[in-house]
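What follows is a single structure, written as structure tokens, with notes after it.
Of the protein chains in this complex, all but one are displayed in their positions.
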Amino acid sequence: MNNTNTSERLKTSSTRVSTWLADNIVSLIFVAFTLFGFLVSDGVTMNFFLTELSSRFFRNAFLVLSLIIPVVAGLGLNFGIVVGAMAGQIALAIVIYFGWGGVNGLLLTMLIALPIAALFGFLTGMLYNKTRGQEMIASLMVGYFANGLYQFLFLFVVGVIIKVPNTHSMIKPDGVGVRMTVDMGAHEQGGLKYALDKIWEIPFMWAILIVFAAILLLQIWKIIRNKKNPGLYRYNMTMTVINIILCLVMIAISLYAITTNSALMKIRKVPVITGLLIVALCIFNELILKTKLGQDFRSVGQSQHIAEVSGIDVDKTRIIATIMSTVFAAWGQIIYLQNMGTLNTYGAHTQIGMFSVAALLVGGASTQKAGVKHAIMGTLLFNSMFIMSPEIGLSLFGNALLGEYFRTFMVYGVIGLALGLHVWRTNKKGKATLN
Amino acid sequence: MSDNLLRLINVSKEYSGNKVLKDINLELKKGQIHALIGENGAGKSTLMNILFGMSVIHTTGGFEGSIEIEGKTAEIKSPHDAMDYGIGMVHQEFMLIPGFTIMENIKLNREITKPNIVSRIFGKRLETLDIKRMNEDTRKALDVLDMSIEEYVQVAGLPVGHMQFIEIAREIDKTGLKILVFDEPTAVLAETEAANLLKAIKKLAGQGIGILFISHRLDEVVEVADVVTVLRDGELVATKNIKDTNKYEIAQLMVGRSITIDREEGRNRNIVDETILEIKDLHVAMPGERVKGVDIKVKKGEIVGIGGLAGQGKLGIANGIMGIFPAQGEVIFKGKKLPLNDPKSVIKSGIAFVSEDRRGVGLLLDESIEANIAFTAMQINDDFLKNFGPIKLKDSAKIRDHANKMIKDLDIRCTSSLQRVGSLSGGNQQKVCIARALTLNPELLLVSEPTRGIDIGAKKLVLDLLKQLNNEGMTIIMTSSELAELRSICDRILIICEGKVEGELPPDAPDAEFGLMMSGSANGRSEGREA
Partner (left out) sequence: MVEVKRKKNTFNDIVNKIGFPTIFIGGFWILLLIAGGALGISVITLLSDTIKRAGMNGILVLAMVPSIQSGTGPNFALPVGIVCGLFALVCSIEFGFTGWAWLFVAIAFAIPLAAFVGYLYGRLLNAVKGSEMTIATYTGFSIVAAMCLAWLMIPFKSPNMGWFIGKGLRETIQLDAIGGAQILSNFLRFSLFAEEGLIAVNSDTGIIIPTGMLLLFLICCVIVWLYFRSKSGIAISAGGINPKFAQSSGINIDRCRIKANVLSTILAAIGIIVYSQGYGYAQLYSAPLMMAFAAVAAVLIGGASAQRAKVSHVIIGVLIYQGLFTTALPVANQMFEGTDLSEILRMIIQNGIILYALTKVKGGDN
């Protein structure tokens, strides 16, 4: 009997390249855009760019990572992380109201957010089970719907049903409803701003050195592991070699910058604890897939019918995936807000779903496939575009507003394009043919 | 008695008053290969559903009789129970996830795991997958079947034969497998793959596993089985040792009936010698009913029957002519070439179709009877329309009159022509489908499964209607899985096997010949069968 996977061999190199292009076209567009930005604008220095990119990355990466599990479990892009963000904000409001601050206050916020987000995730998961096949539009609508409930809570229940003193800095002067912006207060003075970030900071270049050294070690370990058990794990020789070269380059740059104390050392410092949390979520996403639960996620994501027939509780598995995503989104929103320093009560959560989804898609994910790589790459690329667009608008058209609008267009367009491409390709594969 | 692995004792099953299985008794010994053979609707699938604890049995009132495994009574209420008793089943439809590796598919929801710190707190589901051990188990199972393919290869893109074997490997991997049921295993396999499969089955039997083998291919049954049980209309016709019988006898047992639908003798059948339809080398890609090269000639005024077992392609022919599924080849109607894959032209040229999928393709269930009847004629022939310049609006009065006429002529039982078609009985729904086809005034009528799901009384009415239409000059091609109705009104019957015309028989040919033809063993064609 034939024992080679002939179909793999038969794929010519040209079709492989075109498939790779089609898979990654969105990422390529964004890379081109960023490079173009550097070319045309002259107000952007490397320092400014990297400072902005670094702070945006640490602010947003956690949220983008929370989108991965629903994609693996077949729920598509979970625009409903907005609901998780709302849970985080409810917890934050409680903590700010009672004036608990500092690192302890932040930990308390995350603790309070956990059961709230878990409940919201459970309800959302049940909704997804009822709207099978249309989960993505359902997740969009549930975000808008929950926003209505959230505003009802913050504008009406707080004040009318839960009596609060109108002298509190958080509450509106007439005693009904929470203010539109709530200052979280500097963490040194008992507030929550930067409570997480400022625990431990290191210079940017040191962070680069450490991160890329770690990635290099990871690549080497992968090579050793593959030599020992060929075929046991997924392994791609070309990617590993490229990664190693990249690591060596970055390590060289960082070593140079540190030893010569170049201008690059002036880039804003990097928050270590936040970074560790992001790394922890990355590791969690990887490890969960190596457990039975993770395998169940993948089975349900590949085929609900076959998973059901094999005895997996499909509904329950999907709900667990939604709960996880919502809880991580709640924590992610708390991380985001402690960096912002002000709680934009009625607006902070509204765009979060769309931007995070767009970032994930820009990183190369699709509605069926998403991984840690996509989330990290996507956050970097997406935020690069965000930083460059006003500059591009200004340089090309003399109008920064144009850049803003262009940015909005890119966000919507990227989601629409990625969704459309994916559905189109899936439909093409499913047509019955004569042979 | 003591080496009886499995015993079915007086197993019966009723679906809303309709007895589909009557007192089935079956014995399977260790290491024995027991073949189960029968036409469509004989009860094979129902029997397997009972054995495998499928919910469709339990949600419709359970079954009568009992099952004994190794001498002890067994309560099988779910596929999981069946698995615990050591019963495995290789389905016709593959339950494989293409994006997973062979190992992941074989171990689906039976993964081997190791506990870790987190799982001790949060539960078993968070245990780590033991990939190494799972790969080893998979390797063992694959080796039993002489498959040298690596266990970490993705299933997507593997040839069909491999997939079949992976399904088997999955069952073998289940600990304590005692009984393995195969449902038409060679149906989708090429010749060499089928031969390999039969070899593997014999090997498994040699290891003491009892094999239940459902197949319609008499050649295979005779080659590999030890015992054969023939089912017919839900009843056990006979159980014989293979060495005491032959293909011919089995075929006869499979088809022969005590009840027949009477055929009118001495009807004036002056069939003109004019060919109205000629089909040359027709290929149709209908999922589950592929046609792989069919040549048919139909004379004007004939009633031609197309029969055969399920999945052999008979339903694909009419669907292919009408352009419902992709088709290739040549169809010549009244001397002119008919465009394929173009339902509009086919209907316009004078052919009408009553589909076998009554509720799916045949009707708009939420619309009224009159809307359904008038639909096709309105769209294709611009009937029932009032013209207001370039705009064509529906002529409700005309539609209603015509519908009422049809209701009267075909005796459709309903509250009015406005009644929702979805609330009619099966027989009346069928009549609405026929009415819709007749509204086109076709010269050639293709009817598929005309009396499926209709009770005996209504069956006769529909068949009489077809006879009457034929008397008035309509040529009819009737496709059916019920031989009895084909033999009652057709002038000749073509049997389709493996997507090709196996042969032609007069309606009064002996049962055994029908049986042999339907199982493809008639002319010894089994030797040179193509993929």
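Letters A and B name the chains as they come in the text, with residue numbers starting at 1 for each one.
Here is the rule we use: a contact is a pair of C-beta atoms (placed from the backbone, for glycine too) under 8 Å apart; a residue touches a chain by one contact, two chains touch by 3 or more.
Computed from a prediction, not measured in an experiment: that's the story for all the values here.
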{"item": "Per the touch definition above, residue among A:W20, A:F48, A:F98 or A:Y144 touching the missing chain", "value": "A:Y144"}
{"item": "Residue touching the undisplayed chain, where the options are B:F94, B:Y152, B:Y248 or B:F375", "value": "B:F375"}
{"item": "Of A:L119, A:V160, A:I245 or A:I283, the one touching the omitted chain in the full complex", "value": "A:V160"}
{"item": "For subunit B, residues in touch with the removed chain", "value": "322, 324, 342-348, 353, 355, 357, 360-366, 371, 375-376, 378-380, 382, 385, 391-394"}
{"item": "Missing-chain contacts mapped onto subunit A", "value": "127, 130-134, 136-138, 140-142, 144-145, 147-149, 151-152, 155-156, 160, 172, 174, 176-177, 304-305, 397, 399, 401-402, 405-406, 408-409, 411-413, 415-416, 419-420, 423-424, 427"}
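To be clear about the criterion, only the chains that are shown with their structure count from here on.
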{"item": "Subunit A - residues contacting subunit B, complex", "value": "1-3, 5, 7-8, 231-232, 288, 290-296, 298-299, 302-303, 306-307, 309-312, 432-435"}
{"item": "Sites on subunit B touched by subunit A in the complex", "value": "79-80, 95-100, 104, 108-109, 111, 113, 119, 124-129, 131-132, 135, 146-150, 152-154, 156-159, 162, 196, 283, 285, 287, 325-328"}
